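Below you'll find the structure, written out as structure tokens, and then a few comments.
One protein chain omitted, others in place.
On to subunit A.
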């Protein structure tokens, strides 16, 4: 145990270099990510095109841009997808870290308060019952349904857990389980009575989580929501740290946790709801990334949140790359990849000697 303290101290010393390294890796990975796929584009050309786009033509070679098909593939298809992967990776890991602090339980993830089953119900209704078909919601239906489902569910969980006094972490988790189970059964009911094989398949596909629907028109909303969330929570480390101590100690340090808990849950629900609406439920990212960062840097949120954001973004960029190259010419749902990588990694972390949910 003495060594453990010393070890963390040593890695803590390299905190800023590691943050810089993560930033660098994200940049490299993003360029690599837009290079690969069914049409392989050489790395330096991708970089030139990216530079050209990002700097409005001031930098980067116009030769590469001259090849219009490369430009279209990168700009129209792959760039929004990388941005999606980065933002959703950041958002999921952020909400995971926040929810773990909010319910004071290291096993929490962004979906713990029933968001995933609520969003699934919303998407299921949108696909099978139908405002997805009407003209107004034509492109918007599934995302809209999922978002409404997520937000309504988390509001229900929040209300349910506040009945009869303060919303304690245990009540939150239990309410999340109950409301989640209720939504799942409703989804099953809708699916059971839907006489629509294609629709049922679409529901199944949606629930696996996928970055395939990413496009430029969806980028602004996602960017604004995730970045605002990041900025808010980057400055909340003091409250997040006192959350780890529990209600009793927090009050003696002048912080009334139950109010903050509600605000954080609403923020996390809005961020997660937006991400789920666009990309379905992508599992394990929000659970495992905060854990890895805690293992490296400790549970102090001042260091944990920035590291979690960057590692989460990097992780999902690579999960996305894998989802496109593991099976040739097939775009696997990214949720399958994250779970396949995530679950063995988590088992390893639990089995590993001395792992104590803190670092």
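Basically, contacts are C-beta pairs under 8 Å (C-beta built on N, C-alpha and C of every residue); 3 or more make two chains touch, one makes a residue touch a chain; residues count from 1.
One rule holds in what follows: contacts and distances are computed from a predicted model.
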Name per UniProt, for the chain absent here [options: "ABC-type multidrug transport system ATPase subunit", "ABC transporter ATP-binding protein", "Multicomponent K+:H+ antiporter subunit G" or "GntR family transcriptional regulator"] | "ABC transporter ATP-binding protein"
Give the residue, chosen from A:48, A:124, A:202 or A:241, that touches the chain omitted from the document.
-> A:241
Touch assignment to the omitted chain, from A:200, A:219 or A:255, lands on A:255
Which residue of A:110, A:229, A:298 or A:342 touches the chain not shown here | A:298
Touching the hidden chain, out of A:33, A:104 or A:308, is A:104
What residues on subunit A make contact with the chain left out of this view?
-> 1-2, 4-6, 8-9, 100-101, 104-106, 235-236, 238-239, 241-242, 244-249, 251-256, 294, 298-300, 356-359
